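Just one protein chain is left out here, and the rest sit where they should.
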Amino acid sequence: MRSRSARKQFNPLVYILLAPTAIFVAVFTVWPVLLSLYQSFFLQRMNIVRFREPTFIGLGNYITLFTDQYFLQVIKNTFSYIIGTVPISILLGFLFALLVNRKLRGIGLFRLAFFHPMVLPMVSAATIWLFFFTPDYGLFNTALGFLGYSGSENWTGNPNLALLSVIIVAIWKNSGYYMIFYLAGIQNLPSDVYEAAALDGANGWQVLWRITFPLLRRTTVFITTIAFIDAFRTVDHIFVLTGGGPSRSSTVLLFELWQQRFEYQNIGISAAITVIFVIILLAFTITNFIVSERKEG
Amino acid sequence: MRTKKSYFVILGVLLISLLAACSTTTPNQPVVQDQPDPVEETTSSEEVVSGEDTASVEETEMDPVTIQVFYPIAVDAPITDVLNGYIADFQAEYPYITVEPVFSGGYADVQTAIQTTIDGGGQPPAMAVMLATALYDLINADYIVPMDGYINNMEDGNAYINDFLPAFLENSYYDDQLWSIPFQRSAVVLYYNVDMFNEAGIAVPNSWQSWAEAAQALTVNNGDSTNWGLQFSSDWPYWLFQPLAIGAGQNIFIDDCHVAFDDPAVIDAVQFYIDLSAEYGAMPAGVQANWATSATDFASGTTAMVAHSSGSLTSILNQAEFEVGVMPYPGKEADTYASVPGGGNFYILNGAPQEQQDAAWKFIEFLSRPEYVADYSIQTGYIANRFSAYETNVMQTYVNDVPQALATRDALQYAGAELALQNLGQVRGIFHDYIQRAINGEMSAADAMTAAQSEAEAALVDFCP
Partner (left out) sequence: MNAKNHNSTRFLKKLGSGVITFITAGMALFWSIPIVWALIASFRPANDAINRGDVWFSSSLSVENYIRAWSLAPFGQYYINTVIIVLMILAVQLVTIVLAGFVFANYKFFGKRWLFFFILLQMMIPTSALLAPNFATIRWLGIFDTRLAIAIPYFGSAFGTFLMRQAFLEVPRDLVDAGIMDGCTWWQLILNVYLPPSVPALVAFGLSSATWHWNEFLWPLIITNSDKSRPLTAGLVRFTQLGEIGAQWALLSAATLMVIAPLFIMFLIFQKRFIQSFLHSGLK
């Protein structure tokens, strides 16, 4: 495949054709990163008249952030949120894929049931779930009671549960999406491997763990990447469900960024948060890339 | 799986537009160019309509002026329809002015919208309805202009201003200037189920003690669910909490640069809130995200008392099948009471041209007429904000039917100022953070309020040199 394009002389056409994409990426991805980096070294707060003009303060904004208990809690919340959503929704996606990967009348309906949350706007999903978390009305608690749980009712008001309620909605919404990718992966698996395994008398679990799961490794890496990025960039449901509370227990990085920039009008701090955000994202994707490439080789 | 035709149904137009020469597939092209047009037409036809509106004012000598009004919807009432009716009346009287109402969401949305408009390099609307408490933020950002000039130009400006209920002007003044005019105002009140009180033979509470005991006595546990004696939402706690602090003798703030979070009276009030569930078992424990459901529970008779906005009166009365009582919170000492106002005022925006600001003032003055104040109160459930409004016939008929509407007004005589100070968003956030920790039992009331005090002071330093 690699040798397919023989023409490697200078050809202005390719740059012209690439220009639209490259320009949009430059203007809306690269430039904003550079701008944030620059602004993050300045004190600038739009809601205080004398701080409206930027003043250079070096690493001041970063020092402020990393000595602020509250910001450290936001970082912690962010990682709790990611750890809470990513593995479980991927596992559920895999489970759903196994469950619906069958020839059965009406199986489409089941796929639909698992997949449909993906086409709902997150704000709509959260609006519906808000009701389910309401104390005393208790649809969610009733369901949990059915499963034997009789603990706290007060989901979005309890600092230990607020983040969890946000996580639950994310899992509900995303699992079906990941199911689709696994379904695609499973249906593309080579059948001869399974025939061989069957001849060897491997049982179901062995087949699942020794063959299916390893063969789907690339799918899993891919899903992990998008799940991770998705966990970082989706805060819509937090707006609806908890507003980041109580006691800021469900505030994650992007929500904090929004609040600093558009509520507190603090340009310097929000730029610094943007930079930290970008660094975390790059660190993750690059690590992920290296890990998957190495195992590949 | 080659069902290309249906793919084309979905992407249709877009794909076809990509196809060009070299061989076969081009005959569909003309269809493409028709497609975007209908949309374009809709937009442009709207513009034509508004153009005609402005054109219809030839006979006046004033130059035509169009003003935008950003407003929120914060109560369950057809605010948009009501406002459109007033605007029609107004434009009939002032044909050279065109008012464009712009519904912008909740209060926070209106303020963010104006911030981002100015931030985004645009021209703000001439006027907006924003929270009375947004005063300092708006002044600091230089978004609003004072209205004293307009008041002084009135025949009797003092009479105009003094006609407003004084509690509603608490957050209108700064630096001896008047920055806003009350519009849709409410108050924190305590709703109680009169029938339940009568059946149990309990008197209406007049102190914390009797309040807590009544709530305890009216709490009924029926196995899997509890009918609470009192519900008191705390997911956005400062507002409903303030009358507790005021009732203990100290509001939670002193002025625009000083908070009183760690005042013993405030700590006392936090402790009382906690005790209502911890000691008396009269309220669900922990932070309650039940602003929405507490009112419904009260109206359906499963809760004996609820702390809520006077703005919920109409919807509670519509649902309730019992006699609804309305009163201010009982204070700590016997026969003391407390409340706090809320809601939105009119502001005139700084970035708008002078003639728009002047037109905006005309509109504000128009909506302050007693008959409109009365009508707005009746239609929306807000408290009529001027004394003269209560003398109108419509209002007198209304309070005859709904005496509770007077009770909400009367609660205001016990009101302190709603939390309004510099750097409001952050300071309020700090207060919320710590009071919720106290309510959830993560910190003691005293520790939480002490920590809140020092964080709030730090957050105010930059604003209060």
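Each chain carries a letter (A and B) given by its place in the written order, and its residues are counted from 1.
Note that a contact is a pair of C-beta atoms (placed from the backbone, for glycine too) under 8 Å apart; a residue touches a chain by one contact, two chains touch by 3 or more.
Computed from a predicted model, the values in this text were never measured in an experiment.
**Student:** Just name the one of A:F66, A:F79 or A:F131 that touches the chain not displayed here.
**Tutor:** Selected residue, touching the omitted chain: A:F131.
**Student:** Quick one: say which of A:G84, A:G185 or A:G244 touches the chain that got left out.
**Tutor:** Only one listed residue reaches the unshown chain, and that is A:G185.
**Student:** Would you indicate which residue among B:A292, B:L317, B:V394 or B:A446 is in contact with the undisplayed chain?
**Tutor:** B:A292
**Student:** Touching the left-out chain: which of B:G105, B:G149 or B:G281?
**Tutor:** For the chain that is not drawn, the touching residue is B:G105.
**Student:** Against the chain that's been left off, what residues of chain B make contact? List them.
**Tutor:** Counting over the whole complex, chain B touches the hidden chain at residues 1, 3-4, 6-7, 10-11, 14-15, 17-23, 25, 39, 42, 72-76, 78, 80-81, 102-109, 112-114, 116-117, 119-122, 186, 225, 291-297, 299-300, 302, 309, 311-312, 315, 318-319, 342-343.
**Student:** Pick out the residues on chain A that sit against the missing chain.
**Tutor:** 1, 4-8, 10-11, 13-15, 17-18, 20-25, 27-33, 35-36, 39, 96, 98-104, 108-125, 127-132, 136-139, 143, 172, 176, 180-181, 183-191, 194-195, 198, 203-205, 207-208, 212, 218-219, 222, 229, 232-236, 239-240, 254, 257-258, 261-262, 267, 270-271, 274, 277-278, 281-282, 285-286
Keep this in mind: only the chains that are shown with their structure count from here on.
**Student:** Going by the contact rule set out above, which residues of chain A touch chain B in the complex?
**Tutor:** Against chain B, chain A makes touches at 45-49, 51, 133-137, 152, 154-159, 242-243, 245-248, 262-265.
**Student:** What residues on chain B touch chain A, complex-wise?
**Tutor:** 112, 115-116, 119, 137, 140-142, 225, 234-236, 284, 286-290, 292-293, 297, 423, 425-426, 429, 432-434, 436-437, 440, 442, 462-463
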